[in-house]
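Let's turn to subunit A:
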Amino acid sequence: MPSKITLGPITRAQNSCSVEVTIANGKVIDARCSGIFFRGFELILRDRDPRDASYLSQRICGICSAAHGTAASFALEDAAGIRPPRNGNLLRNLILGADFLQDHLRHFYLYGLPDYVQGPALGPFVPGYTKGFRLSKKNNELLMQHYMQALEVSRLAHELVTLLGGKAPYNHGLLAGGSTVPPAPDILADFQSKLHKVRDFIKNVMIADINTLAEAYPDYYHIGTRTPNFLEYGLFPHDQYDRDRHFPAGVVIEGRMQKLETSLITEHLHNSWYAGNDQPQHPTQGKTEPDREKPGAYSWIKAPRYAGKVMEGGPLGRLWIRGDYRSGVSVMDRNMARVLETEIIADLMEGWLTELEPGAPVFNSFDVPREAEGVGLTGAMRGPLGHWLRIEKGRITHYQIITPTAWNFSPRDASGQLGPVEEALIGTPIEDEKGPVEIGRVVRSFDVCSACATH
Partner candidate 1 sequence: MPIRIGTEPLRPGKLSRSAPPLIWLGTNTCGGDAVSFLNSLDPGYLDLLRDLADCRYLYLTMTAEGDMATRILDEMLTTLPGKYILVVEGTIPTRSNGLYSVVGMRNGEPLTALQAVRELGTKARYVVAVGTCAAFGGPFAAMPNPSGSLPVQAVLDRQVINVPGCPVNPDWMMGTLVHLIRFGEPELDSFNRPKLFYGETIHNLCQRRHYFDNSLFAKQPGEPWCMYQIGCKGPDTFADCPYRQWNGEHLSWPVKANTPCIGCVNPEFPDGNAPFFEHLPDVRLPGVRVTADRVGALTAAATVLGIGVHLAGSILTGRLAHAFKQTFSGSGARTRLLQNLIQRFSKKR
Partner candidate 2 sequence: MRSLLPIIKGKKPRHPLLARLLHWVYAPAVLAGILSGFYLTRPFPSQGFSKVESAQKTHFVAQYLLICSYLARIYQAYFTKDYQEILPGFNDMAGLPRFLQYELFLSQKKPKYKKYNPGQKILFTGLGLLIPLQIITGLALYKPNSLQKTVVLAGGLGPLRKWHYLAGVAVFALSAGHIYFACTHDPNKLKSIFTGYE
């Protein structure tokens, strides 16, 4: 007899989300992922000065704010037809890179680790699940120590953002036209010294920790699996002309690489709490009219699709497209790729620091166009992030945002195709229905960001 569990709130997911699973014979046979709150940024951004978007849209998410700032800056630069100076691009890469380090560290240790490690008898580590933990006592204690260290190191990564952006989260250094803190030697030295500390921790502790986890939970290479369908917009422009990026854009469909064609992106509203027809729309035409009473719908998240296909985004997709990691698509592969990506980004940042030119300009001033359209595409911590912008009479008249977690945590689309997390959950073995620790492991391997997903 199948039984249903509603796991809500799913905590440690940047505000909360909810999952409803149906279990039969100790396995998940159906899943529904649900975004459980709505704020309406696409409506709030309307009628505002386009320059405000890079600051205001950061408020979508408290942990990956720099990604929204970057996408909004790209969108306005695209609309205004301008480029940042060379230093501006490097500084923005450094700010976003530092926020990546912060985010991946916090996700791995603060959000993800409690699924695998038993915490001390102290709030907020208790209450928690009591079964399904397999680390040896020694390793369990070691990883908890690293959890505590990671609190410091992730803070340090946010201090890096602060050095170049004034504060974190919601830094002020990301804006159309470039960045704002000239690379003076004292700031660079401070930045470099802190970056070294963070990088040391990633290389010496974080990498070892993911291997410890992978050894103790090898079956998670076979749980949460999907066909390799990935989408990425590219991350970190090489230079101010943005001809190519350090993590290239691309699409993987059933394991095969394709060129990205952004016109094939559509969003379905069929199962989402939004009014409107069921015809999927490209984000330049997309609408956001909340309707919580819509019958049949079960999530605040729209269902984005690429050429009608369900796509996954995240570090695993980026490394897959880059060619650095192609051994599988599973819970542990996603976690592994996230840690490896953290290391790669820390190394790249070292290089950007040396490329900065003290004394050269950091910001190009420009006039906000009266009528224009723009699109800002970037990689974010959890996958591809796009901002689509239209300006009329100097103000924003249309703003659509498709976040990584909208791709990953999407509900079913009009044709009934399951979202990536829903797909990945099916087949997950559940040992104890009273303590389904496995569900959280699958969901969090996608690094679900509830705040972004519903925006």
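Selection rule, in plain terms: all candidates are chains of the complex that A comes from, given by their letters.
Quick note on the criterion: a residue touches a chain if its C-beta (ideal position, glycine included) is under 8 Å from a C-beta of that chain, and two chains touch if they have at least 3 such contacts; residues count from 1.
Keep in mind that what you see is a predicted model, and the values were worked out from it rather than measured.
Undergrad: Pick out the one candidate among 1 or 2 that is in contact with subunit A within this complex.
TA: Considering all copies, subunit A is touched by candidate 1.
Undergrad: Residues of subunit A touching candidate 1 in their complex?
TA: Touching candidate 1 from subunit A are residues 5-12, 14-16, 18, 36-41, 43-44, 46-49, 51-52, 55-56, 59-63, 65, 106, 110-111, 114, 119-129, 141, 144-149, 151-155, 158-159, 162-173, 175, 177-182, 190, 197, 200-201, 204, 290, 292-293, 361-363, 365, 440, 451.
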